[in-house]
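Let's look at chain A:
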Amino acid sequence: MAERLFIFKRFERFWHWSQAVLIVVMMLTGFEVHGFYTLFGFGDAAVYHTTAAWSLLTIWAFAVVWQFTTGEWRQYIPSLRNVDVMFFYYLFGIFTGASSPFHKSATQKHNPLQRLAYLAFLSFMSPIVWISGLLYLFYPQWPAWGVDNLLALEWIALFHTFGAFLVLWFFIVHVYLALSGPVAHLKAMITGWEDVE
Partner candidate 1 sequence: MLSISRAAIAAWTVGAALICASAFSATSPQPAGAVASSADPAAASGVPFNAATSAEFRKGASTADHSRFRELDKEFKSGPEVTKACLSCHNEAARQVQHTKHWTWDVVNPENKKRLGKKNVINNYCTSPISNEKDCMACHVGYGWKDGNFDFSSEENVDCLVCHDTTATYRKLPGDAGHPVYERKEFPPHSGKFVEAADLKKIAQRIGKSGRSNCGACHFYGAGGDGTKHGDLSSALKKPGKYLDVHMNAEGLNFTCTKCHQTSGHQVAGSRYQLPAAEKGAAHIRGKADAAPEACQACHGNTPHSGRLSLLNDHTARVACQTCHIPEFARDPIGTEMSWDWSTATKMGPDGKPVVTKDSAGRRAFDTKKGTFVWDSYVIPEYVWFNGKFDYKAVGDKIDPAQVVKINRPEGSPAGDDSRIWPMKVHTGKQAYDKVNNTLIVAHTAGEDDTALWHNFDWVKAIGAGMKAAGLPFSGEYGFVSTEMRWPIAHMVAPKEDALNCIQCHSPDGRMKNIGGVYLPGRDAKPWFDWGAGVLSVLIFLGVLIHGGIRYISTRKGV
Partner candidate 2 sequence: MVKIIASFLLGAVSVTALLWHSASSLMFSERVSPFGVEETVARIQENMQNAGNGWSLSGLRNAAKPIQKDGGNVLPVLMVEGCSTRYSGPILKDDNLRFLSILMPCKVSVYKKNDGKVYIATMNAALIGRLFGAKVGGIMANVANDQAKFLEFDASKPAPKMIEGTPGAGGPGAGSGADGGC
């Protein structure tokens, strides 16, 4: 029996998609500044990268407030329960046409593996990218802050690039898994509603 569930609220969807666009822009411009290719031109890439960074930070500020005021932050509380079930599903079950062992609901939006992945994204990848990125951005202020003898831009840049690669890897797997599931999942991220059996 089909049921229509309202999973993703308007802000959540806005947050997701604006974040997606900005992250793609930042990856494209960031890897250009790093010297991998020429797309926008170095100067424009650097300007876009910085602008996107501030935009994303702004959106995140709203998102953090939203997560806590709505209590949605609980969606990211990790649990090892059923992680193995999910893992084996992606490893074997998915090939046999078995349906996902996880059943989405408004209070359980993410499967256990997703919870772990998103938590890793929030607590590990993001800090690496943001801390290194902001230090990078404020490099001219290092002497004034008295940290110019403690930090080396070379290593900050390396950390930042490392963070960027983590995001890229997350992006690849995330997009793949999103596309591998039923179309309903994608629709939920766009309209907010998901048809659940």
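A word on the picks: all candidates are chains of the complex that A comes from, given by their letters.
Just so it is clear, a residue touches a chain if its C-beta (ideal position, glycine included) is under 8 Å from a C-beta of that chain, and two chains touch if they have at least 3 such contacts; residues count from 1.
Since this is a predicted model, take the numbers as computed values, not measurements.
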Interface partner of chain A in the complex, by touch - 1 or 2: 1
Chain A to candidate 1 touching residues, read off their complex: 33-36, 38, 41-43, 46-47, 50, 90, 94-97, 139-140, 143, 148, 152-154, 156-158, 161-162, 165, 168-169, 172-173, 176, 180
